[in-house]
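Selected chains from the complex are presented in situ; the others are not included.
As written, the chains take the letters A, B and C, and residue 1 is the first residue of each chain.
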Amino acid sequence: MQPEIRRFLHPDGTATGPLPEPLADPDRLVGLYRGMVLARAFDEKAISLQRTGRLGTYASSLGQEAVSVGTAAAMDDADVFAPSFREHGAQLWRGVTPEELFLYWGGDERGSAFEGPKRDFPVCVPVATHFPHAVGAALALKLDGGASVAVAIGGDGSTSKGDFYEALNLAGAWRLPAIFVISNNQWAISVPRQAQTASRTLAQKALAAGIPGWQVDGNDAVAVASCVGDAIARAREGAGPTLIEALTYRLGDHTTADDARRYRSDEEVSGHWKEEPLTRLRTYLANEGHWDKDREEALIREVRQRIDEAAEHYLATPPQLPEAMFAHLFATLPAPLEDQVRSLGGDAGNGEGSP
Amino acid sequence: EAPAKAEPSGDQPLSPAVRKIVEEANVDPSRIEGSGKDGRILKGDVLAFLEKDEGGKAEAPAQAK
Amino acid sequence: MSGVTMVEALNLALARALREDERVVLLGEDIAADGGVFRVTDGLLATFGADRVRDTPLSETVIAGASVGLAAMGYRPVAEIQFMGFIYPTIDQMANHASRLRTRTRGRLSCPMVLRAPYGGGVHAPEHHSESMEAMFAHIPGLRVVIPSSPRAAYGLMLAAIRDPAPVVFLEPKRLYRAVRETVEDTGEALPLDRCAVEREGRDLTLVSWGAMMLETRKAAETLAGEGIEAEIVDVRTLAPLDARTIVDSVLKTGRCVIVHEAPLTGGFGAEIAARLAGEGLMSLVAPVARVAGYDTVMPLLRLEAAYMPSTDRICEAARQAMEFS
């Protein structure tokens, strides 16, 4: 019952065989690559902002971009995404702006008022508590009568929470169009994957819910997109949920508040650098003649500019007024809370409490 | 018949502690000059009043309990 | 016997909500074929079908969490937790998500869900079936906590809760489920949320309560009236956000207040009401604010249940003591 691990690109960028349609299209591949480069550039900028005191604690996705971007690439706009806190790649792909992401991580709630993917859930910090949301959203989408699906991503650690299991089980029992992607980066802060569970794979946890569980090389964006795409196709046909374990590695610290050297060796980390997803896809594209130094430089320039622009916009955004704390607590401010808003010097009528 | 609620006689209501002293000493609060904000009768006002007022109870409580 | 019970009134309200708004979906354990262990959802499966009246697996966490997901997508889930003693696993979702989804997304998403649960003691139920933990939810900003004390209130408040765009924790005092009957016109008219109801006027003291304890409170008021003590009764109805104004105004008139609830005294919601009186209401108080509440101990099994539950006697005694302060 060893499920095979889906992979199209070896770490060295060579292909295991023909790439699957429609992903084989070079434009698509370049798109995937661009999405990962964007995520990495965002991460770099975010970390540097944090280091200089201009952003809150930040969780980088370094090394895991293929899971995030590959998953998002398999989704339609009308699908619903429920991210954990490390899926900037997917969020950016789906149209969340880097301005919004900076605002969120900078501690401004307006960062979750996405102009783009209107029905996507905001970043979820309490681990695994978003899986039930995806299940509820999947039920909504099914009741809507369309063929949209809900996709949630969590980490290897998230698979130890009862929420994960209850969500899978309900999705299975009700055959809902929900896809659960586990970005298994081998660590939950300092706790290694092996200490998290005795389960040989995380994919096999699907059996507890009676749903399919697949493994995919999470550093191969093509394989992730293909795998998630197949799961989504099943769900759209009414075949129900799928659990996907994407095998990847967290190359950075857990967050900017963490120092991973306390619990893992540099050798372990540098070994995994050899498998990271960007080089892999770039090498493949280059080998196939779809990529070169000029295109790379142009892309990097473009992406950095976009991110810098977003960062500046973020830094220039004045904070909300204190009464914004109440602006969206309820649809309309309940009378009993009016005094509190007034005591903030605020005007209950000022919806967003913007300066 | 239930005892009627004691109505504060100044413009400002009495705090529970002040009311207690006033009641235990059995004085009419309207006779006391309030020195607090907006003429509120304070604990000190009552105690001062009791000290100099002949009609006050001999063993007027010095401290609310 | 004319009129309907609270169970029937709730059933009427749920049926009407299902009929008038196709986004309303019911979910919970044993609510479909069985019609709910208290029959609140009786017959709704047959009328509205399995898509909208759904038995869940035995999973309180995902009942709450999936409701958040459904609500975020525009549905109006009404989720049942079978007994309040099993509601604790929902607190994570209610506190970390339901209550704040609107705030976090600046109104982009909202969470119009209702979490229903029978609560309270006095029916000789098994262990863990008699708790009253309304104070926990009332301390979570962004939630409404609503508790009816009569069939009519149950009908009107349930409709209000379902239509309200905010998440509502709707606690049903199960001792009242069948204790009284009342005429309830199924007009679809909701009762206002965020308002305490002055149920009886009186000049001498204010009795404040909610849920099943309204039974004892009403009885106490009658007993006291026989002694010449005219009690005003405030039924809190919406605990959060709290309409403290109505309570403070009543005490401004009466000068005395006895608060009655069956949850343990310490940290019970009565504390909040007493605190408002100690603040805004202080200058009108002529007697200590009394709380007649459950004891600070584990809800006992049924043989000692009666000793735990606040009684009409205890309320009257507290009221008489308050009256001793003139």
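Heads up, the rule we're going with is that contacts are C-beta pairs under 8 Å (C-beta built on N, C-alpha and C of every residue); 3 or more make two chains touch, one makes a residue touch a chain.
All values reported here derive from a predicted model rather than from experimental measurement.
S.K.: One instance of each chain type is visible; tell me the copy number of every label in the full structure file.
M.R.: Copies of each chain kind in the whole file: A x2, B x1, C x2.
Just so we're on the same page, only the chains that are shown with their structure count from here on.
S.K.: Once you find the CA centre of chain A and the CA centre of chain B, what distance in Å lies between them?
M.R.: Measuring from centre to centre gives 69 Å for this pair.
S.K.: Measuring centre to centre with CA averages, how many angstrom lie between chain B and chain C?
M.R.: Distance between chain centres: 42 Å.
S.K.: Under the touch definition given earlier, write down the residues of chain C that touch chain A in their complex.
M.R.: Residues of chain C touching chain A: 25, 51, 54, 56-57, 59, 61-62, 64-75, 77, 89, 92-93, 96-97, 102-110, 141-142, 165-166, 193-194, 241-245.
S.K.: Enumerate the contact residues on chain B facing chain C in the complex.
M.R.: 1-6, 8, 12-16, 19, 23
S.K.: Where on chain A does chain C make contact in their complex?
M.R.: Within the complex, chain A touches chain C at residues 80, 82, 109-110, 112-114, 118-119, 121-122, 126, 129, 131-141, 143-144, 150, 162-163, 166-167, 169-170, 173-174, 327-331, 334-337, 352.
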